[in-house]
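Here the complex is missing one protein chain, while the rest keep their positions.
Moving on, here comes chain A:
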Amino acid sequence: MVENKEVLLSVKDLKVAFGAKKHSFEAVRGISFDIYKGETFGLVGESGSGKTTVGRAIIRLIPVSGGEIIFNGERISGKIPRALDKKVIRNIQMIFQDPMASLNERAKVDYIVKEGLLNTEKGLSAQEYENRVQKALMDVGLLPEFAGRFPHEFSGGQRQRIGIARALIMKPSFIIADEPISALDVSIRAQVLNLLSNLQKERGLTYLFIAHDLSVMRFISDRIAVIHKGRLVEMAETEKLFQHPLHPYTQALLSAIPLPNPEAEKQKKLKIYDPACQDYSTDPPVWAEAAEGHFILANQAELKKYREVLQHAR
């Protein structure tokens, strides 16, 4: 856990809607969280839960329809000055899910990695650009001579490294990794995960790690937030969440993790989350702190129950 808690990014009551008026659909329905400097914050949810939308809203790919996003003390959502926009681009970078689709097939690796620099640091000499590209490639464990090749010449794991190099060359302080390993083979997943955590140690990077797989999250995240249908349902430090999952949806997600142990796996009972098990007609749920640092979406009656569970567990 990060000791001195300096907030790097703060999301307050974020709402994102697609479509207009009658056809509008609210994909993110008011979520709030803080990300501290130097930590890895995990955002977990099923497909369609809005987790990717949150990441894209932060990096300004999608306009927000409500709430605000504050980065380094400055509001970066909505209309912002050009200079700040440039600063956001420099400081926040994204790693995408599918390395097969996120690299320009017609550009050489050299250009793919360099493109960001060309836009933000104009007027460097060709030699300097080349040095920076080569350094970025070496940082992610690729050979400098790969710069002259095309993306199709690389395997999935190597392509994902190119994607990471492209983000790193901007010297960002905050990286949004949107399912960076779900398209990769198990053996290559380990390599990319190790690379990401090494880079974090070396450069003090902060990550927002988006995924649907909680077993990977446990390995990489300091804190985890669980998102369901556009709302956060639970947020806690990783081990606390795994030890005492409170929300039935979190429990369902945990029960779905495949265990590489035949005996335990055969005894495991799969839980399926049914929203009907909660009656919110008279007492709507609120986002509240059940224990220190352990937030949950619950109504008053449930909150009381959850607090007892946590007290009992201690």
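Here, a residue touches a chain if its C-beta (ideal position, glycine included) is under 8 Å from a C-beta of that chain, and two chains touch if they have at least 3 such contacts; residues count from 1.
As a convention for this text, contacts and distances are computed from a predicted model.
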| item | value |
| --- | --- |
| Among "FAD-linked oxidase", "LrgB family protein", "Nitric oxide reductase subunit B" or "Oligopeptide transport ATP-binding protein OppD", the UniProt name of the subunit that does not appear here | "Oligopeptide transport ATP-binding protein OppD" |
| Contact residue for the chain not shown (choose from A:M100, A:M138 or A:A313) | A:A313 |
| On chain A, residues whose C-beta touches the chain left out of the figure | 46-48, 155-156, 185-191, 193-194, 197, 212-216, 218-220, 238, 242-246, 251-266, 268-272, 309, 313 |
